[in-house]
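Okay, handing you the structure first.
Only a single protein chain was left out; the remaining protein chains are all shown in position.
Chains here go by letter, A, B and C, matching the order in which they are written, and residues are numbered from 1 within each.
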Amino acid sequence: MVPRYARPAMTALWEPEAKYRIWFEIEAHATEKLGELGVVPKSAAKALWDWWATQPEIDVAAIDAIEAVTKHDVIAFLTWVAEQVGDEARFMHQGMTSSDVLDTTLAVQLARATDILLADMDALLAALKTRAEEQKYTPTIGRSHGIHAEPVTFGLKLAQAYAEFDRCRQRLVAAREEIATCAISGAVGTFANIDPAVEAHVAEKLGLTPEPISTQVIPRDRHAMYFATLAVIAGSIERLSVEIRHLQRTEVLEAEEYFSPGQKGSSAMPHKRNPILTENLTGQARMIRAYALPALENVALWHERDISHSSVERFIGPDATITLDFALARLTGVVEKLLVYPERMQKNLDAMGGLVHSQRVLLALTQAGVSREDAYAIVQRNAMKVWESAGTLSLLDLLKADGQVTAALSEDELEEKFDLDYHFRQVDTIFARVFG
Amino acid sequence: MVPRYARPAMTALWEPEAKYRIWFEIEAHATEKLGELGVVPKSAAKALWDWWATQPEIDVAAIDAIEAVTKHDVIAFLTWVAEQVGDEARFMHQGMTSSDVLDTTLAVQLARATDILLADMDALLAALKTRAEEQKYTPTIGRSHGIHAEPVTFGLKLAQAYAEFDRCRQRLVAAREEIATCAISGAVGTFANIDPAVEAHVAEKLGLTPEPISTQVIPRDRHAMYFATLAVIAGSIERLSVEIRHLQRTEVLEAEEYFSPGQKGSSAMPHKRNPILTENLTGQARMIRAYALPALENVALWHERDISHSSVERFIGPDATITLDFALARLTGVVEKLLVYPERMQKNLDAMGGLVHSQRVLLALTQAGVSREDAYAIVQRNAMKVWESAGTLSLLDLLKADGQVTAALSEDELEEKFDLDYHFRQVDTIFARVFG
Amino acid sequence: MVPRYARPAMTALWEPEAKYRIWFEIEAHATEKLGELGVVPKSAAKALWDWWATQPEIDVAAIDAIEAVTKHDVIAFLTWVAEQVGDEARFMHQGMTSSDVLDTTLAVQLARATDILLADMDALLAALKTRAEEQKYTPTIGRSHGIHAEPVTFGLKLAQAYAEFDRCRQRLVAAREEIATCAISGAVGTFANIDPAVEAHVAEKLGLTPEPISTQVIPRDRHAMYFATLAVIAGSIERLSVEIRHLQRTEVLEAEEYFSPGQKGSSAMPHKRNPILTENLTGQARMIRAYALPALENVALWHERDISHSSVERFIGPDATITLDFALARLTGVVEKLLVYPERMQKNLDAMGGLVHSQRVLLALTQAGVSREDAYAIVQRNAMKVWESAGTLSLLDLLKADGQVTAALSEDELEEKFDLDYHFRQVDTIFARVFG
Partner (left out) sequence: MVPRYARPAMTALWEPEAKYRIWFEIEAHATEKLGELGVVPKSAAKALWDWWATQPEIDVAAIDAIEAVTKHDVIAFLTWVAEQVGDEARFMHQGMTSSDVLDTTLAVQLARATDILLADMDALLAALKTRAEEQKYTPTIGRSHGIHAEPVTFGLKLAQAYAEFDRCRQRLVAAREEIATCAISGAVGTFANIDPAVEAHVAEKLGLTPEPISTQVIPRDRHAMYFATLAVIAGSIERLSVEIRHLQRTEVLEAEEYFSPGQKGSSAMPHKRNPILTENLTGQARMIRAYALPALENVALWHERDISHSSVERFIGPDATITLDFALARLTGVVEKLLVYPERMQKNLDAMGGLVHSQRVLLALTQAGVSREDAYAIVQRNAMKVWESAGTLSLLDLLKADGQVTAALSEDELEEKFDLDYHFRQVDTIFARVFG
């Protein structure tokens, strides 16, 4: 976790105190059910909840001190709680194993983290939708291979991003379901010393579903799927970031990240206005992707479990969610404040002497009876001249002067092929498909 | 693709001929709809399908020869088809762009590949279920950290694997939905020169859904999600493989891969029987995981598209699906024929002098009024003696001789704590949760 | 391995026949030494080499057929050789284990593959050097963040690539040393049944060094380092490819991949000339990077060895080296034939109204006694106006009209700050550092 790429709400989720609060809730809910089942006195849960109602502070340092001796975190916590609550606390954790607490806690943390990410995603989607509708019919050149292809609108670019992040949102919902499970099944998952009803109770109270079969731990294929999903989302963040970086290139300059008054682009070059936010997001995307790898390697735990996953998750649990939260929020800001330059878009669109209309001419020739091969050769011949002139020649002019063309198409027909609006007839259809 | 790790049905999907057949279907279906729309003569599609009805062979070498000149694969194919079908073929591909064909073809290939993988998965699930039910109550030691923990049954181990692969199956279904989309939207996805109805028609005929917004290409977040899902499944394959490798260790030997009569384990050591299939699967899992990475990097294509994804997909499209198909089938065979040794399981279970029952004694002491801390110390004190004796001492005997224990628990109560069946009371519940 | 991304010399190295030839050499050299040591009759090696001198074909199918029964590749091979050579062949492989053959063979294959890669690298370096010297003083704009910064020369760009690939060459030499080791140490590496002199002899004959301590296998940290090095080289290939893709963008167009006469850029858009080779290389770089991952996971084999690395290496051994060989050769071709457009470079350089000289003015103001903060503000104020004019205003003109500037600098002094050659005074120094 890098503090400058972290936001407080997400970070708080991963603080020791937040973790201990969830531990307590799990233990207290479990004790409550154990009381109902007659396994422990009902007074035990009451004592725990009574203490909790006093809104006690969690003394992280004290718990750490105990752990330094026991070298076992859950025992350290239980010992500390017992010191606070008194004798009744000895009934806590009956028939449970540490992982019952740890894994269920991780589920709660990841589920809550995902709720934040879903809210982030909603904000990003809202920003994309607003800007897409605003730019719905702003003409701009579509590019394949970085080369001018045919006209699109800037709204379509943003609609594409919307559709992509909408898929990411759905994937995030699915990923949340993957990891929102509860296991209170004892040392090897057999419920040997604890009734499954305890698990059901704790799950319900914490908004989780019971894990159908656990083996001391919740199986790590779930977490692998979770972090792999974050990695895919990172890819989409990178895609939109790279798009904006391209648009801000000096030679393109169709859009720019907002540049605040006091900001300095370069200590050496006062004229610089750099797309640093999206470059920064590109790097963050690389990190979020990287965090998926150890999660994938965590799946193959030995037998009923080994603990190799644990050190990994101490890193990637916070780091992946905190960074993704930050990245989504930063990207939302970039989209909301993005400076868009329609005049420059039009200028770039016109720069190639009408080459972007070459396909329509090709089709028209074919439909006028010229063979596809011949039509291609005719258009390419003229297009190459325009290309080599760097847009100073006009494709329309050249075609008007080409006998093989005029034999097939009238001047009016030719000119109609260079109409920009022709390309945008389906924009409304596409927007309806994307935004419903 | 490594031939020895490839099965014919999956491999055939990725042969040039299979690809060209899909190309033809896409072009012919599109031409058909274009005919209905009056864009091209209806006779065009008829000519194409008439030729197709003759079940022509696809001359891959001839197409390759044309591509060597044009350096463009789709144009080479169209040229070859035109040579076969004649003049009417010139109406093919009207208003389409190469990627309309290529991306939709990849969708068909991946969807069909996934159908094979789903069938593989069903076979694996069936094998796991059969063996799980067969071994439902076979006692075996559960291990955490590679260390004996408490008893489980071998059926539970297999049920866990079933539940995990059942989740993998659901993920595969979701992954198939991700990539089964069709784009026939023209050079930059605006449908400038082609009616969206063509896309809808082709999609329906090929069992795909139309891509809501494409940009010459289908967005690669879909493929990233697809290959990331295969990577997660690889993790589960590795987990079960590693489990079997552990069980076959000389010192454990609770199960073994089937060893056929003519087989030689080692050229040097005639006594060896090695878990080579599951070791082999472990390596294959690493490969399938690796293939997800370039798919994740493919997402951020430049602007409306660049073609960097293409070389990646020429590798990972076949390699990931062929290897996963092979791995699932191999794993199914391993599970079906796995040699299980219940006597050895029981022997290992008994080897630690009853240490595996230590938790139950701990709980009993606590319930008998001993503080948790004291109870832990008492049990650990005796357990450590047994541990250091390497199982030659009996925990039950030591406890019977410990005054602090006998002050709290009678001999009968103590003995009841060493009952194996106690641990299996919830096996039926768990099986019901897993198998329904 | 994708056939279209494979060249014959490298591919041949990984064919079964090439592998079996190395196997034979290892076995025959070992038998020779065993004969000298008196462990086996000297006639054994003679019989083997006599047969070899007949230049026999390797019947791969026959060996495969034997393996189908024995399920052991080395035994199958030995059996087949024995069928060819006769009775004397039974002395082969005395005291050796399969891995002695397999691992030493992999070392030979990787060493030979690296020799090809080194030759590829030399060709690339030669091409870069030639083009760098040719373009040594071609002015072009340097860009940071995709934004115009200050002038460089195109030769400097190529010199940077040269320096980077020269480092890659050195890394490749180091990587070759890592894997060029020989192990003939028996079943668990103790030389229990084979004299270390055999290993020394085979190593010398095959141009390898003896592995100081092996454990049936050569340790896989060596291979991890090897494939990780290839991954780093892939990054450098990607960097130069991305540079060229950027330069070929329509709006930049300072350089282009060579475009052959018959070539078609797009089936739909006849005007397209796309940087497909470098896009293709970008994707290949992703693959070569991906292959490092399973090699890294291969390191932690169990105990003296498990065989999980083997299936991985059947993939990545050929795939990584074949793809890198192809990529280096393709990149060399791109560099050799790259179309360079100095006029366009100059035009782009001039496009920002002289903004690229802003830093020199800043420095001059500071040296003339203006505080750094004030100087920055003055220059930025004027630079921003030029920036917003998209280069139609001239920075020099604006500065001449700015009282705070003229108070510090004379008109002559100002004009001198806009001299392009000023930036190239150290080009010769840098070239000397790079090319020696």
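One rule holds for everything that comes next: a residue touches a chain if its C-beta (ideal position, glycine included) is under 8 Å from a C-beta of that chain, and two chains touch if they have at least 3 such contacts.
These numbers come from a predicted model, not from an experiment.
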item	value
Of A:Leu293, A:Leu349, A:Ala375 or A:Ile430, the one touching the omitted chain in the full complex	A:Leu293
Residue in contact with the excluded chain [from C:Thr31, C:Gln109, C:Thr215 or C:Gln284]	C:Thr215
Contact partner of the left-out chain, one of C:Thr138, C:Thr229, C:Gln284 or C:Asn382	C:Thr229
Where the missing chain touches chain B, by residue	141, 143-150, 245-246, 248-253, 264-266, 268-276, 279, 293, 297, 344, 348, 351-352, 355-356, 358-359, 362, 376, 379-380, 383-384, 386-387, 390, 395
Positions on chain C contacted by the hidden chain, ascending	78-79, 82, 90-91, 93-95, 142-146, 149-152, 156, 159-160, 163-164, 167-168, 171, 174, 178, 186-193, 196, 210, 212-213, 215-216, 219-222, 224-225, 228-229, 231-232, 234-236, 238-239, 241-243, 246, 282, 285, 289, 292-293, 296-307, 359-360, 363, 366, 371-373, 422-427, 429-430, 433-434
Missing-chain contacts mapped onto chain A	1-2, 4-5, 69-72, 74-75, 78, 93, 96-98, 186-187, 245, 260, 262-269, 274, 276, 279-284, 286-287, 289-291, 293-294, 297-298, 302, 306-312, 314-316, 319
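We adopt the following convention: only the chains that are shown with their structure count from here on.
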item	value
Between chain A and chain B, centroid-to-centroid distance (C-alpha), Å	24
Chain B residues counted as touching two or more neighbouring chains	78, 93, 95, 186-187, 193, 282, 289, 293, 297-298, 302, 306-307
